[in-house]
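Apart from one protein chain that is not included, each protein chain of the complex appears where it belongs.
After this line comes subunit A, so read on.
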Amino acid sequence: MLIPHPLLGLRDAQEFTYLGDAALLDRPSPEGEGAEAAFCDYVFLRGNPAGVHRELWFHEHGDRSWLVVTRNTLTHEILGAELASEVAKALRGAAE
């Protein structure tokens, strides 16, 4: 597979380490009553759809960027790739 790195262009998937569901960006708040249950979901439950999926890839043999790659798990079509830090910033901006 080839992954369109937002900074480096098309890169071979062999340069990356795969982590999975990009929901891991959304770490729950450690505060409050439901924190333990929220962390339990965060740690143990992952989306694994047959179809379009947003997932985390680490450019370990490259520039060490974490990317959020949108991929169709049925066809391996890659629909986009963003820097995870940008996605995380937007996510935290939206939460505030």
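One rule holds for everything that comes next: a residue touches a chain if its C-beta (ideal position, glycine included) is under 8 Å from a C-beta of that chain, and two chains touch if they have at least 3 such contacts; residues count from 1.
Following the convention adopted for this analysis, contacts and distances are computed from a predicted model.
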For this session: Could you check which of "RNA polymerase sigma factor", "Sarcosine oxidase subunit alpha family protein", "ABC transporter substrate-binding protein" or "Succinate dehydrogenase / fumarate reductase flavoprotein subunit" matches the UniProt name for the chain that's left out?
Result: "Sarcosine oxidase subunit alpha family protein"
Problem set entry | subunit A, residues in touch with the chain not shown (by the definition above) | 1-2, 12-13, 17, 19, 24-25, 27, 30, 35-36, 39-40, 42-44, 56, 58, 60, 64-66, 75-76, 78, 83-86, 88-89, 92
